[in-house]
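After this line comes subunit A, so read on.
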Amino acid sequence: MAGEEAWGMSESTPILEMRKINKHFPGVKALSDVDFRLFPGEVHAIMGQNGAGKSTLVKVLTGVYKQDSGEMLLEDRPIRPDSPLAAQKLGISTVYQEINLCPNLSVAENIFVGRQPLSLGRIDWGQLNRRAVEALKRLNVSVDVTQMLSSYSIAIQQMVAIVRVLDVSSRILILDEPTSSLDEAEVEQLFKVIRKLRDDGLAILFITHFLDQTYRISDRITILKNGEFVGEYRTETLPKLDLIARMLGKELSEFSFAMAGEDRKKESQKAGQDARSLLAVKDLGLRGAIAPFSLSLDEGDVLGLAGLLGSGRTEMARLIFGIDSANQGEILVKGRKTNIKAPRSAMLAGMGFCSEDRKSEGIFAELTVRENIVLALQGRKGTFRYIPKKKQLEIADELIKSLAIKTPGANNEAGQLSGGNQQKLMLARWLATNPIILILDEPTRGIDVGAKLEIMELILNLSRQGMGVIFISSEFEEVIRCSTRVAVLKDKVKIAELSGEQMSESNIMHTIAGGR
Partner candidate 1 sequence: MLAWKRLSRSKIIWPLITLGILMLFNLFFTPNFFRIEMLEGHLFGNLIDILKNGAPIMILAIGLTLVIATHGIDISVGSVVAISAGVVAMLIGGDLAGNPKYPIAFAMGAALVACIAAGMWNGMLVSWIGMQPIIATLILFVAGRGIAMVTTNAMVIWLYAKPFALLGQGYLFGLPFSLYIVAFLLLATYLVTRRTAVGMFIEAVGINPKATRFAGINARGILFWCYAFSGLCAGVSGLVVCSTVMSADGNNAGNLAELDAILAVVLGGTSLNGGRFFLLGSMVGALIIQTLTTTIYAFNVAPEIAQVVKALVVYAVSLLQSETFRARVAGMFARREVAA
Partner candidate 2 sequence: MKKWGKIFALVAAVLLVLSVAAFAQPKHWVVGFSQIGSEREWRTADTISVQNAFLEDPTFTLIYSDAQQRQENQIKAIRSFIARRVNAILFTALVETGYGPVLQEAKRAGIPVVMIDRDVAKEDRGLRLTIMGSDFIKEGEKAGEWLADYLKKKGLDDGKKAINIVELQGTTGSAPAIERKTGFANVLKSHANWKITRSQTGNFTSSEGKQVMEAFLKADKNIDVLYAHNDQMALGAIQAIKEAGLKPGKDIIIVGVDAVKGAFEAMVAGEMNASIECSPLLGPQAVLAMRDLRDGKKLPARIYTIEGIFDETNAAEALPTRQY
């Protein structure tokens, strides 16, 4: 395809136009009169908080949902795909945030399943594998394509997912949070490919929560808020702070986070020596998961764990909370040696843990918000010291209010809440147990800016009340903003602990780059 020609066309005619799209679910208006245009040869980002309607819009486009009203035009022809398959046939392909591949098939097959090369009516495995190797080469990935997908890291799996849709003769490529599991080098690798594809004339719809990435890759931005269209902008003409303000619908002055970081540093210096120790970990380790490490957490401490994906942050948290059992070392809670062999014993010792994977390790989608909240408390009290329903409601209502969880009521199903509110729900569950130590693994992942701020604010408040928090985030900026100290991890080893003035993004990066 001639890139120039495609680009020339794009100025006049969009390849895709969505007009006045409306979609509502029982009780929620997900989209109202949303417009969207996509030109060939551009990377178009859709921005918005959770619940803004981004994913609903994409799902309408890919045929997962049917819009209630409004029309979609693909090259001026109306389309109405009724399934992802139908959308793909129209040239609209998607890479999802959660890797939607089959772990039991080989890498090569994952790329080609459904359209395997045939010869004489049978699948030509030789050709299939050769083509898979070639296709992966375009992303500079070289792996044994005959191995099962599940034997590779999430990052590789993500690459495979992208290669898969690239291989389809698609005219529109939708990337739904493709970078959330990739490290910086991999992101850059991906962006290279995206730019190349854009220059080849592909229309790319890009969804991410990373503002930086949006600015690095996108040509145009459409902002949605509460299911409504806010505006469409060329990226270079939209300052970052404007973008945030439009997404949140708030005034710039309302942002306290710019300040928070500085406060925190001061606080951390002030807190100093006289705080009581909540948690002391000595030489805790598990072969193959994480090298022996020590750390301590005092009252009011927020210990940030910083490191790249796969550096051992989650493994560390799991070991402390007793999800995996250590084969060496010991844990002291409030100075007393505590045998933590399961999450239950960690909980009884006063810990709480919010998993990074809230869908499969956190939320009970079919239980009510109330039940989700009281579950850990009830577990702590034991099976037979039942909390009466009335009391449960009181606890739930209080936490819903204090954490500003958006739900129609405490007796609604938790699965209906948005990602950010589910995250808060997990926090609420642990707060109900009055923990002294809270471990938060990526509590800000996959949620919108507003919710992120709220959660970070919450962490600060809790620590001010004396709680010890271990905070894990992929964004060093967030870690620094919240933490009193930062432990830096690399390749399953804790390599440094930074505090006070040492805590800065560049310092962390330098530590990771240099330390070993």
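Here is the rule we use: a residue touches a chain if its C-beta (ideal position, glycine included) is under 8 Å from a C-beta of that chain, and two chains touch if they have at least 3 such contacts; residues count from 1.
Regarding selection, all candidates are chains of the complex that A comes from, given by their letters.
Treat the numbers as computed from the prediction; the structure is a model and nothing was measured.
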item: Complex member in contact with subunit A (any copy), out of 1 or 2; value: 1
item: Footprint of candidate 1 on subunit A - complex, ascending; value: 321, 323, 342-344, 346-348, 353, 355, 360-367, 371, 375-376, 378-384, 386-387, 429, 433
